[in-house]
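All protein chains but one are shown in place.
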Amino acid sequence: MTDSNETPSGNGTGNGKDYKWVGTRAVRPDGVDKVTGRAKFGADLHLPNMLVGKVLRSPHAHAHIRSIDTSAAEALSGVKAVITRDDFSDQPKGAVQPAGEMTINYRDMVRNVMAREKALYEGHAIAAVAAVDARIAAKALSLIKVDFEVLPHVIDPVAAMESGAPIIQEDLITEGMEQSPGAMTNIAKRVEFGHGDVAVGFAEADVVIEREFTTQPVHQAYIEPHACVASMTEDGQGELWLSTQGHYVARGHCATLLGLDVSKLRVQASEIGGGFGGKTVVYLEPLALALSRKACQPVKMAMTREEVFRATGPTSGAHLWVKVGATNDGRITAADAVLKYQAGAFPGSPVAQGAQCAFAPYELNHVRTVGYDILVNRPKVAAYRAPGAPIAEYATESVMDEIAGVIGMDPLAFRLKNAPKQGSQSSYGPKFPVIGCIETLEAARDHDHYQSPLKAGQGRGVATGYWFNIGGQTSATLNLSEDGSVALVLGTVDVGGTRASLSMMAAEELGIDLDKVRPMIGDTSALGYNMLTGGSRVTFAGGIAVVGAAQDLIGTLKDRAAKFWDIPVDDVEWAEGEARATNGYTDNMQPLSLQEIAKDMAKTGGPIVGAHSINAQGAGPSFGTHVVDVDVDRETGRVWVTRYTVVQDAGKAIHPSYVEGQYQGGAVQGIGWALNEEYIYDDKGRLENAGFLDYRVPVCSDVPMIDTVIVEVANPTHPYGVRGVGETPIVPPMAAISNALANALGIRFTDLPMSPPRVLAAIKAANGAATTAS
Amino acid sequence: MRYEAPQTVDQAISLLAGTDGDPRVLAGGTDLLVQLRAGFIDPELIVDIKQIDETTAITAEDGGFRVGAAVSGARVKEHNTLSLLWPGVVEAADLIGSTQIQGRASMGGNLCNASPAADTVPALIAAGATCALAGPGGRREVPVEEVCTGPGQTILSNGEFIVSILLPARGSRSGDAYLRFIPRTEMDIAVVGVGVSLSLGADGQCSAARVAVGAVAPTALLVPAAAEALIGGVVDDAAIDAMAAAVRAVCRPIDDKRGTVAYRIEVAGVLAGRVCRIALERAGST
Partner (left out) sequence: MAKYHITTRINGDDVEFLCAPEQTLLDVLRDDLRLTGSKEGCASGDCGACSVTIDGRLVCSCLVLAAEVGGQEIETIEGMADGDRLHPLQQKFLDFAALQCGVCTPGFLIAAKALLDRNSNPSETEVRYWLAGNLCRCTGYDKIVRAVLDTAADMRD
């Protein structure tokens, strides 16, 4: 058992070595279940005696909850439990813990899962029931009487910052800003990053461009709504099955909110039908557990699509101001930005990450980014794939493109001239380790897409994106079966194919057939702590843990061989799936295969297990450059994406198909964000498009094939050179498309989404201006 | 709630007329079930008309086709002769939703749901289609443009339902077309929809025309002034521009999550011109 924080050396060096499994396109081990419908997602579990739970939600964007009368609901035949805020103890102030890419405040969380003093957004949970079937549960909800005192609401972040705006949290104190005592505010935090002096930098510039931008909240729009089954028993123990990106994190949240010892709760992650950050938090689960505890029966809860939109966190909408200065020969002299992100009803927008990533693709002497985290009467935002960065880079990459145009420089050449490399001071503080920004820019420049001519009327745009990626706590175990096959027990939820890549690394290390490795995601009792799947960490940190577990296993296998041969263990090596005696001992000592050692493990010392637990450090950041061509119907404002290429640094693609899949999926989410996705509210603060009809994600016919180029600049902190890849792909698309529209139309767009009415209005305004000018 | 599946028109009528509690007709169900699930309606009775021969048949009639009200868009599209006769109507029906929706959604249901943005309605109006209604008072045949009276409202009286839609015969040298604008390529409700049917005389001039526009008023609108801009002359750019202007002039849309007033009016004119050119080309080639 090893548990150091050092990277295990492993077999991989990520420098082009020929591997048997790593780098191939093996069929994923969990695949058959998914193509046959056998795989069980959150709502697919049935338990005996199971009840159905449903949530009563606030119809108001902002209201005091004077009283809740559940008596009629409780009396309804078939209703087994009803819960309200009275069923949850309050959590103390300051109970803050890091989890994934966001920090968790439990006092906020208990209020978010069930409203206490006020309903803070339309859709906020007020009460919940568990009944024998869905119809009775729905009827019970209709019998709950809530006395609301409706309050004025505010949903725009700029309006929420103004004095006189309705106050969301009366006791909020702004972090990072001076505040008059007693002054109430909706500004939760101010952050600032950068170095140098932007005033000096702007004074050096020949060209300065300053622009303001707005973006709207967009939802992760995972196809599977939140769902769980909770079962609390008479002895105070609980089991929870849920669709989640992190079952250990969910366990911690639920234990805290229900006042349980963490180990009393055993949590199993179901297959997850998409998360993208939106399933790193709990909504239904504490409610289901509380209902189950009251009813002493299992309770299943699943959100409707409408509930997903009304009551779960999208990512922030924002107001952004960006100013960049450059010399005529293309050197950026200063970059400045102020980002105002809406957090929803509780603090925690990703404005800090946005501020950190905003200018990351550039090496700058003078840079400053300031961010504000602002409360509004909307659901608390949740992480969405590189949280904060896509919003910021929409603005910054648009301005960079504009400056390149003004000084007459090719946009990729402009970026190359200012690109960061290893050792560069990043715009947010640390010096960059080994990175591949330049390599992706060059690969994009040399790609056939960028070289090929455009058809008349089309436009082409580029943008570069960045995400830090993370490591984090990870545990993995390899259990050797008596026939030499291996069970790989993982705690990192598999959102899109990592059981394949992790098995491949295990097979590579052990030198055995991939077919002999059976991976599974264990429940929370099966392993040491595993942080949630997010931050593009699984192939990186999971890989380190799996390689470490394999090395640990190999250590024991060599010990057993050494014992069997009665030679020092230093004279045993492991290669190609077998133990070999070295150093002149080979003559009478035939190699011992994994099967042979396994067969005799009882005799040589007992069960053989390899395990490794780490808090992985040194995640390698991933840069990506996108190239997109667009066509515009100038009479209707409709935009088509006609060609799209993602070039991104993966460090080392363990399974190239799943790396490509991340590039393609993130790009298409970005296309939706750029062209059509937005939350639309009425004047009462209620969501008007809480469904897939009017919340318009890209459909199959909306997009072309997404070409991909995997650049591999190895990350030295991973045994195979892996960098996380999942998040960077969503960072560039909106700016790339906006830049392509500028190229096609000569118009700069500053507001997302660039939907047909906006595009048409801009075209007509530009034509009108041209007519007036001529 | 009860569910019934009558076998004849008369059985359906007596079920519908005999219930006070908001009885609903079920054809494809692609609007009804959505409304049911969302809690917008709470009917006491659902009358499934798909077991009735008349509502599920496509039969030739007087040179045209009588299409049962419950016939799915997919079946309409697969009917080769109907598709050749009224391509605009068929492409309108084909635009409703996805392939899955097409497998169930019907023109009768699309009409009776009376959404201002219903896709088949402008195309049916342009084609001069009529509906056969059946009710306690007997049968009547009504032009499609008279059926919808407002969003979600029709002229159907208590116990009455649409049995079939008659697409009339079409002369030679005539063509129809339908276009709609949506922000994506599929799956959206029309922001604007325009249907045109026109005929050319032996002299190449327009001898007849009907123009209808949807999603720009509480109901789809027949636009006589747009037809007049085409009839009696060559359908050239000037005539088409005048026709498009007449379409824009009748638009009285609202701002909603699918489009603004200004945008709808502008695009209505753009689509009117485009769809007219398609209808013209089809007329010229028959």
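Which chain is which? They are A and B, in the order written, and residues in each are numbered from 1.
The criterion applied here is as follows: contacts are C-beta pairs under 8 Å (C-beta built on N, C-alpha and C of every residue); 3 or more make two chains touch, one makes a residue touch a chain.
Since this is a predicted model, take the numbers as computed values, not measurements.
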Per the whole complex, from A:V22, A:A43, A:V110 or A:L490 the residue touching the absent chain is A:A43
So one chain is hidden, and I want to know which residue out of A:G53, A:G273 or A:G459 touches that hidden chain in the complete assembly. A:G273
Full-complex touch with the removed chain, picking from A:A130, A:V668 or A:L687, is A:V668
Interface with the undisplayed chain - residues on subunit A: 25, 27-28, 31-32, 34-41, 43-44, 46, 135, 220-225, 271-276, 302, 304-305, 495-497, 655, 657-658, 660-661, 664-669, 691-693, 697-701, 703, 705-706
Touching the missing chain, which residues of subunit B? 1-3, 5, 26, 28-30, 33-34, 36-38, 46, 48, 50, 72, 74, 97-101, 103-104, 185-187
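The rule is simple: only the chains that are shown with their structure count from here on.
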Quick check on the complex: what are the subunit B residues that touch subunit A? 38, 181, 183-189, 257-260, 262-263, 266-267, 270
Counting only contacts in the complex, subunit A reaches subunit B at residues 306, 635-638, 675-676, 680, 688-689, 692-694, 696, 698-699, 701-702, 755-757, 760-761, 764
